[in-house]
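Omission of a single protein chain aside, the complex is shown with its protein chains in their original locations.
Entry: chain A
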Amino acid sequence: MRHIKNPVVKFILYAILILWSISVIYPLIWTVLDSVKDNEQFFFNAPWALPDFPLLWSNFSYVWSKYNFSTYFMNSLIITVGSTFLGVLLSAMTAYVLARYKFRGSNVLFLLYISSMMVPFVLALIPLFFLMNSMGLINTKIGLIFVYTSSLLAFGIFILVGFFKSLPKELEEAAIVDGASYYGTFFKVMLPLSQPGLITLGIVNVLNIWNEYIVGTILINDPEQYTLPVEIGIMQAEMQYRTEWGPLFAALLITIVPILIVYIIFQRQIASGITAGAVK
């Protein structure tokens, strides 16, 4: 590590870093400020003006109850938790077998999952719509959970095969000598051991699913089943006809804050998830 000594260079470097930080943080700050403004303030005051008192907290209760964000929030929560759980479990099962057992076709299977990451998912959108329609899974949370789960598998298997291979074999062997079944070994020994890998994968999946927009838009058109991003997309399209800027920013905040909290708590896992995925 080498410390920059030239004060001018140091100043310029710091200036660039601070400017970029502002460009990232400022939109969030103005989202907060604008979420408690009324329309008049949007039209007559500068966008960076502080909100007038009294602050319009009612924007939040307005989107929460009248716009039904309470429902969308729960939908997003159920779908994110459900598909993350299923996705991690199914990835872990296959990844464990692929990492530890040789059987006919195991390499082909691994290649199938890995190469599918090269295929643009947009290709699947049209057939997916008709498939879900024919299965009666359109406009259902469970349908969306199934599709999301499937979309998480390739990356999950890729990450976890590497992770399981890095674990020592001794504990498993000891468990088998002690008379544990294959299943017992996996659920009682391997899963607890691989907790760091599973959590990392889980967090990355949570980010992806909570924020997912396009599949949700295509598979859900019943307002009762909207997720948060789907509703945000619709709200913003409606902004052309009715201007409710304050509520829109309140809605953005309701969508951002939970995931920001997850990020703050699990920063480390997210960073290691990203780097694990790129080491090819």
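Quick notes on this one:
Criterion: a residue touches a chain if its C-beta (ideal position, glycine included) is under 8 Å from a C-beta of that chain, and two chains touch if they have at least 3 such contacts; residues count from 1.
Everything below uses one rule, namely that contacts and distances are computed from a predicted model.
Its record in UniProt calls the unshown chain "ABC transporter permease", which is the match among "Aspartyl/glutamyl-tRNA(Asn/Gln) amidotransferase subunit B", "GntR family transcriptional regulator", "Anaerobic glycerol-3-phosphate dehydrogenase subunit B" or "ABC transporter permease". Of the candidate positions A:S35, A:N59 or A:S91, contact with the hidden chain is made by A:S91. Of the residues in chain A, those that touch the hidden partner chain are 1-4, 13-14, 16-17, 20-21, 23-25, 27-28, 30-31, 42-43, 46-48, 90-91, 93-94, 96-97, 101, 103, 109, 113, 116, 118-131, 146-147, 149-151, 153-154, 157, 181-183, 186, 207, 210-214, 218, 228-229, 232-233, 236, 245, 248, 252, 255-256, 259-260, 262-263, 267, 270-271, 274-275, 278, 280.
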